[in-house]
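This is the structure, below, for whatever I ask next.
One protein chain is absent from this view; the other protein chains keep their places.
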Amino acid sequence: MQFAKRLACAALTFVVSNMSPAFAAREKLVIGITQFPSTFHPNIDAMAAKSYIHAMVARPFTTYDKDWNLVCMLCTELPTIENGLAKPELTADGKQGIAVTYTIQAKATWGDGVAVTTKDAVFTWKVGRHQKSGVGNIELYRSIYKIDTLSDKSFTLHFDKLTFDYNGINDFNLLPAHLEEKKFSEPGAYKNRTAYDTDALNKGLFFGPYLMTEMATGSHVVLEPNPTWYGRPPKFKQIVVRAIGNTAALEANLLSGGIDMIAGELGLTIDQAISFEKRHKQKYDILYKPGLVYEHIDLNLENPFLQDLRVRKALVHAIDRQTISERLFGGRQPVAHTSVNPLDWVFADDVPKYGYDPKQAATLLDAAGWRMGDTGFRINGQGQKLGFELMTTAGNRTRELVQQILQSQWKAVGIDVRIKNEPARVFFGQTMTERRYTGMGMYAWMSSPENIPRTTLHSNHIPTKSNNFSGQNYTSYKNPAMDELLERIETELDKSKRLVLWRQLQHIYARDLPVIPLYFRANAFILPKWLSGVEPTGHQYSTTLWVENWEIRP
Amino acid sequence: MIQFVFSRLFQSMAVIVIMSYAIYGLMGLMPGDPIDLMITSDPNMTTEGAARLRTLYGLDRPITERYLHWLEGAVTGDFGYSRLFSRPVFEVIWPALGNTAILLGSSFVIALGIALPLGILAAIKPYSKLDYSINLFVFAGISVPPFWLALLLITLFSVIFGILPAGGTADAAGASGLWERAKYLVLPIASLTLASIGGHARYMRASMIETLRHEFIRTARAKGLSQTQVITRHALRNALIPVTTVIALDFGYLFSGALVTETIFAYPGMGKLIFDAIMGNDYNLALVSLLFATLLTLLGNFMADVAYTWLDPRLGFAKGDA
Partner (left out) sequence: MTTRKDHPTSLVWHRFSQHRLAIASGFLLIWMGLLAGGAPLWKSLLVLDGQTVDLFMRFQPASSLHPLGTDELGRDFLARLLDGGRVSLLVGITAALFASLIGTVVGLISGYFGGRLDALMMRFTDGIISLPLLPLLIVLAAIDLSKLGVPVALINAENASLFRISIIVALAGWTTVARLVRAETLALRERDYVRASRAQGATSWRIMRVHILPNLAASIIVATTLSTGNIILLESVLSFLGLGIQPPIASWGNLLTNAQELIWEAPQLAFYPGALIFLTVIAFNFLGDGLRDALDPKTIHSQG
């Protein structure tokens, strides 16, 4: 195999020396991602690939920036209670609500020259709240029960609830009323008729720094600067986004010059990126940003073995998450102790932590009545073996690797863990949502900064047959103190008071251990040395929201 | 002849209709549905929201009812929408079909161009050194895992030598000019071709050996014709007849090959489309593109049968030897 390595080295020199033509025309940037959007309609079917591309051709009203602060993009000033643009009020039926006023950027203009106005906002709201429009996040539009038009550029949204994040409307993606209104005349057919799919290259659909000029379904999208763009002019004359599903092929395309960079949002797995970094540090910048993707193992608390807190603690003590993070992920994916990311301002560092301590695990298990049997696995008084089924999404290589490590480490303390994986859509579609898993389910939660884990921890959100399996509390975790905290945090507008509540929440979480926290996933951005300005966000909102800052390093 | 054509057409139609139901039913047996896929990528999707979308997309109805609904539309020319691409299915299929036709067509012609001469060469002197070498070469082609071969080609020619693109199409790179466009096809065609030479060459060899045993070849030889003359003037035509049939029967395998090749080379053709559609629970797209592939195979078989009966009226049916 020495030969292969030498061949690879020779290859590299060859490739490097062969790359010169690419430097000549550096007006174009080719980005590789692993997925192609299923639709270009911004509010139908949320998909990372679409968000990635859409952020270059349009902008949301508000979003979280790279420091995880809520900022205005299409609006001119972030409305707050302090600056008077947001006013708490009561709804007609006496509920606590709030009125929030936004003003659209004065020069915001659709690509075909029509101004972006309040009309578009009202139209978007109408589409969003219609039962048949096919919009996924209908809850946002439903909670806005009224819109007041103040002027062409200003409007007030009336919400029927008051939460601390009242001013964030990140998913309120504007639709062009002048093009889409006709298509919406028959709402049931809208999802098939929308110009975003029938006429995706129509300039009037977008108002961002770029416009789509070419699209080949399943293959690639070409973007070129939008003359009507109101912000900082973008630097590249052309951006091509290519979808290459196989990550090995994606890497080969990068090395052969077929693409210039690999997006972190939809790119290489972390171990692939680390291996890539070892070989190509000189030519590429590899940025890692641990983010709000919380990898963990849900424990089914209806499993009698798992009901015992000592067993849950022993499970965590028995696994060496630190070493996994270091050896497998080069330390790029920090170990999680609760669901709150260390980068989040509400993070509490002083929660109980369960380090790698197999002896402690053994002690706990002994105390819980699980003594070591002859087969190398622990058994209880009734002769039952201490065993669980560990499930995750089939085909996710990283998870499968971690799973096999954990299995091996649990075996060392006498816990028999059997691996059973399912395709993602079954795993999420039935196994977790209908709580059919019997022991452990390993997956990740995606969230935004200061996201309240209400649907995953509140006892009202345990999916059961009687509530038609709504809610995401798959562990069936019940703790009245937690329920109360979740409700109070949501409506607590005072930051310092909220921080105290958040700390309590994390302590209870770490003490009760309804899940085994594993680590926060990091995205790896592979960028050519000549590119600057790409700033990973670490949350679900793409780096491309700031694509106009991307430029060629002088 | 006409009666034969009509009866075959009728049979093919029957196969297609039965197939459509079978595929639809099988797709329905696949776990989860398109909405489950939406849920996995949307943290804001509520369970109520998912239920609403299911109703909207008609996914809450039983599979047979959905199939009949689809069939009703299909009869009037409405084959439904692709969920993965939000377009009517044929709008998605046509461009992919064009791409695949280029890919499969070229590799088919090249493979035959290499395989037939190899097969004939091998047949001239069975069990000679030449025969063994050809054997080794063609068997190597069909014995290597196809995705592995493709990745090897990419690693060699794109990454190490840097002379050919690793995937995609010329359009994605904005390349123009014939060679620039053709460059993108070299590796996918090469990997498809290498994998299909083996079968063709073996059929050709077997059929040629068989033909050379016939009485009329001996007569031709006795007349003093040279080996080349015997083969080109007398044996070739006869030997090609069964080969045509067998190759036409292999038509269906072409799509299987295209599936792997296109997936690795990110080539937007039918194979990749079928795979994406199945994995993405895109019922309509998967169904129609699978039917399309079946239809083309049936068409291939049908043409082979016509050619066969025409070339050799003595025989009614293809030999089972494949």
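Worth a mention:
A and B label the chains in the order they appear, each numbered from 1.
Operating definition for what follows: contacts are C-beta pairs under 8 Å (C-beta built on N, C-alpha and C of every residue); 3 or more make two chains touch, one makes a residue touch a chain.
It should be emphasised that the depicted structure is a prediction, and the values quoted were computed from it without experimental measurement.
Contact with the chain that does not appear here is found for just one residue of A:80, A:407, A:532 or A:549, A:407. Of B:27, B:45 or B:208, it is B:27 that touches the chain left out of the display. Within the complete assembly, B:155 is the residue of B:47, B:155 or B:211 that touches the hidden chain. Chain A residues in contact with the hidden partner, per the touch definition given at the top, are 1, 4-5, 8, 247-248, 251, 269, 271-272, 275-276, 278-279, 320, 323-324, 327-328, 389, 394-395, 397, 400-401, 403-405, 407-409, 418-421, 423, 426. In the full complex, the hidden chain is touched by chain B at residues 11, 15, 18-19, 23, 26-31, 127, 132, 135-136, 139-140, 142-148, 151, 155, 202, 210, 213, 249, 252-253, 255-256, 259-260, 263, 274-275, 278-279, 286, 290, 293-294, 297-298, 301, 319-322.
We adopt the following convention: only the chains that are shown with their structure count from here on.
Across the interface of their complex, chain A is touched by residues 31-33, 36-49, 51-53, 56, 81, 83-87, 92, 95-96, 151, 154-155, 158-162, 164-169, 171-174, 263-266, 268, 272-273, 276, 280-281 of chain B. The part of chain A that touches chain B in the complex is made up of residues 7-8, 10-11, 14-15, 18-19, 28, 30, 38-41, 44-48, 131-132, 134, 136-140, 171, 188, 191-192, 196-198, 214, 216-220, 222, 238, 240, 242-246, 248-249, 252-253, 255-258, 422-426, 428-430, 433, 445-448, 463, 468-471, 540.
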